[in-house]
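So, chain A:
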Amino acid sequence: MLCRRLILALAFTSAATFGGAAFAQDQSIVVASTTSTQDSGLFGHILPLFKQKTGIDVKVISQGTGQALDTGRRGDADVVFVHAKAQEEKFVAEGFGVARHPVMYNDFILVGPKSNPAGIKGSRDIAAALKTIRDKQVPFVSRGDKSGTHSAELNLWKLANIDIARDKGTWYREIGQGMGAALNTASSMNGYVLSDRGTWISFKNPGDLEIAVEGDKRLFNQYGIILVNPARHPHVKKELGQKFIDWVLSPEGQKAIADYKINGQQLFFPNASAQGA
Partner candidate 1 sequence: MRAPSSELPIAIEGVSLRNRDVTIIDDISLVVTSGPPTIVIGPNGSGKSTLIRLGMGLVAPTSGRVSWGGRANGGERCAMVFQRPVMLRRTAAANVAFALRPGERNHRARVAALLKQVGLADLADRPARLMSGGEQQRLALARALARDPEVLFLDEPTASLDPASTKAVEDIVQTIAAAGVKIVMATHDLGQARRLAGDVVLLMRGRVVERTAANAFFAQPATPEAAAFLRGDLII
Partner candidate 2 sequence: MPDSASALSLVLGGDPTLYAIVRLSLIISLSAALLAAILGFPLGAYLALARFPGRAFLTVLVSAFMGLPPVVVGLAVYLMLSRSGPLGFLNLLFTPPAMIAAQTLLVLPIVVALTRQTVEDLWIEYRDELTAMRVGPLRRVVTLLWDARFSLVTAFLAGFGRAAAEVGTVMIVGGNIEGFTRTMTTAIALETSKGDLPLAMGLGLVLIVIVVVVNALAWSARRVGEVRAG
């Protein structure tokens, strides 16, 4: 008798939970974005505003850029929102996305130990700084995960005329994880790491790290948003997804992005109307 009651209760709870969830899915979209964007807390700020306006639930899967684009390719997300322009344009060119729109930018910074082992603190030349790090073989942490940040980092080594694949030694640590993990690792091994400003500002465990290099124009980090192509994946929620994209690009959405601050500092700079961004 007790057994029967227990089973009924369980069935009821499951039905309620999953029934509820199934219903909620009707007014929801899946957005594949990056761990650094998620970790910065931006979504926690802007998504409730979007939901309030449209009633649409935005479910954010945060992965590395490579994985986020792959999720889009598979049709497991409705919208892709990452920061790797070249990869994004390839995504659209291959027919997986409808179109790419610039949304906002933040910048990368080179973070390193307060003890300044490479002697580059305060520099505004990222290429020179990286060269010094390589020459002095100071510990450097790379995300190594095909993310937007990783792509940017590899790009910067190139700009510094360094063949990092050839020149990396034990001082260059590829950890294959997200921005938070990379900062943790750099903190614990007194090394340098390239980070986006957003994650850095909201990072809770800075230890002995501080900003070593910033302000170089080459540290610019542009975000783009793409609707997954419904021609490729018919089940994609194109109306709801487009609504989200439209809102993010609208003055209202752009203002919401600009309003997001941590410790009084603005993290993201909306530039949806910028040409060639």
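Note that in this section a residue touches a chain if its C-beta (ideal position, glycine included) is under 8 Å from a C-beta of that chain, and two chains touch if they have at least 3 such contacts; residues count from 1.
The set was built so that all candidates are chains of the complex that A comes from, given by their letters.
Only a predicted model underlies this, so the values are computations on that prediction, with no experimental measurement involved.
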{"item": "Of 1 or 2, the one touching chain A somewhere in this complex", "value": "2"}
{"item": "Of chain A, residues touching candidate 2 in the complex", "value": "10, 13-14, 17-18, 21, 24-25, 30, 35, 39, 41, 43-44, 57, 59-62, 73-76, 177-181, 183-184, 202-206, 233, 235"}
